[in-house]
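Only one protein chain is missing; all other protein chains are in place.
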Amino acid sequence: MTQHTEQDTPVIELRHVDKHFGDLHVLRDINLSVARGEVLVVIGPSGSGKSTMCRTINRLETIDSGEVLIEGVPLPEEGRELAAMRAELGMVFQSFNLFAHKTILENVTLGPIEVLGQDRASAEKTARELLARVGVAEQADKVPAQLSGGQQQRVAIARSLAMRPKAMMFDEPTSALDPEMINEVLDVMVELARGGMTMVVVTHEMGFARRVADRVVFMADGRIVEEGTPDEFFDHPKTDRAREFLDSIKGH
Amino acid sequence: MGLVELLSTYGQDYATALFTTWWMTAVSFAVVMVLSVGITVLRVCPLRPLRAVGDLYVQVFRNIPGVALLIIVVYALPNLRVVLDYRTCVIVTTVLMGSAFGSENFMSGINTIGVGQIEAARSIGLRFSQIMSRIVIPQALRSAVLPMTNLLIAVMLTTSLGSQVPLSPQELTGIVSYINTRATGGILAFLIAALGYVGTAAVIGLVGNRIDRKVRILR
Partner (left out) sequence: MSARNNRASIRDALYEAPGPRTRRRMHVATAVSAVLVLMGIAAIVRQFYVTGQLAPRYWSFLTRPTTWAFLLQGFRGTVSVALVAGAIALVLGLLLMLGRMSSIRALSAACRGVIDFFRGVPSLLLIYFFFLVVPQYGIKLSSFWMITLPVALAASGVLAEVLRAGVNAVPAGQVEAARSIGMRPAQIMRTVILPQAVHFVIPSLISQLVVVVKDTTVAYVVSYPDLMQNARVLITNYDALVSMYLTVALVYILLNYAINKLSGIVARRMGVTIVR
């Protein structure tokens, strides 16, 4: 028996995960592990199941069979335990999903106050620091609708960071953004990656994948078809499916 | 009959009628709000049988004509040994109809929130009760202000059903038919009552708009 230290237990692990939407087999025997500090980029054509896979990690999507483990512990199925586990995982959505009735500052302090039980003053102090870090400090007292998409997404990242997550999932974080705003969000993500955050990023931004990813996973038809380092994957894809996909996006 | 004569003869009756309309409106609306919340809870709760009851309630009472419901409450219920006095009958009718629309307003308030915010709330570890109390209910209430303002006006107009049963004192529509059957009040007799309604509706609208502007959620 090998002794596992805290260091080599994967932060996120999916074992033989299967999921159907009705007749559609959206996830087929997914096996994946993400090590501490690793940046994993998931790419693939739309409908390949990459978003669904990302959302199973904190059970926004349930699975039919298989296991999701967070630091070696099976993801709880419900209740307080599940909520507590989710609090330790950050999630950033395509459509930002900021709380429309709360100010930017309140969006970031809600979790720390309600879930972590921090007092308001210290939650606000941390929140302001985080907002400064993602470059929207001056917007703290506005409401989400007054911000640009890029700013909203950076607030959403700050909201996740305020929970001091063990890992963060990004579900196509730049897909809903105007082109000129994509980089401001990607820059924040690059900073996070450099700071050692464990990240799962579902994205179409190949430049980001190449620059930041430790590993690239290519999904198609609910399967992980190929995985490897960015250089291996982008320069020498092993499968036809991946080659086709890469050719199709090179076209633009 | 001129304005002066009309007011000197019936001025007191008009004032009483206006207050009666206001009073019935206020009582009805208060109960409507409470019941709307209750019906909405039934409709969003996860238990299918209760949802079905809530949905059926809304379909029945938003589609039934006020007069038909009033007649059932006044004339049919006593045959089932449910006897209410006339004023209560009018209020019950108004409340049943109003709460169906009130629940619809709350439901559409909930619907504007969107699945995304709820998933985001879940993702930062909020539990169901916290999601309801911090995210769903505050937003539903705030976006319901304007529809509820309109509902308050609708409730006031519905209390005019009181003219169809003997009430003492009468409300504002009843008083017009009372005056016109006793004397030829002409168009003035009608306009005075109309002014009472329109004026009240205008004030309600004004206040509602002001509150809405304060609490409206930008989207």
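We just call them A and B in the order they show up, numbering each chain from 1.
Rule of thumb we're sticking to: a residue touches a chain if its C-beta (ideal position, glycine included) is under 8 Å from a C-beta of that chain, and two chains touch if they have at least 3 such contacts.
These numbers come from a predicted model, not from an experiment.
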Next on the checklist: For the chain not shown, which residue from B:Val92, B:Ile124, B:Ile153 or B:Ile217 touches it across the whole complex?
Outcome noted: B:Ile153
Next on the checklist: Even though one chain is hidden, which residues of chain B still touch it in the full complex?
Outcome noted: 43-44, 46-53, 59-60, 62-69, 71-72, 75-76, 79-81, 107, 110-111, 113-115, 118-119, 122, 128, 131-132, 136, 153, 157-158, 160-161, 163-164, 172-173, 176-177, 180-181, 184-187, 189-190, 193-194, 197-198, 200-202
Checklist outcome for this item: Residues of chain A touching the missing chain are 21, 26, 51-52, 59, 61-62, 76-79, 82, 94-95
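We take it that only the chains that are shown with their structure count from here on.
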Checklist entry - chain A to chain B: how many Å between their CA centres? => result 47
Item to check | Interface residues, chain A side, partner chain B - complex | outcome: 58, 60, 80, 83-91, 93, 95-101, 110-111, 114-115, 143-146, 156, 159-160, 163
Next on the checklist: Which residues of chain B touch chain A once you look at their complex with the stated criterion?
Outcome noted: 113-114, 116-117, 119-127, 130, 134-135, 138-139, 142, 217-219
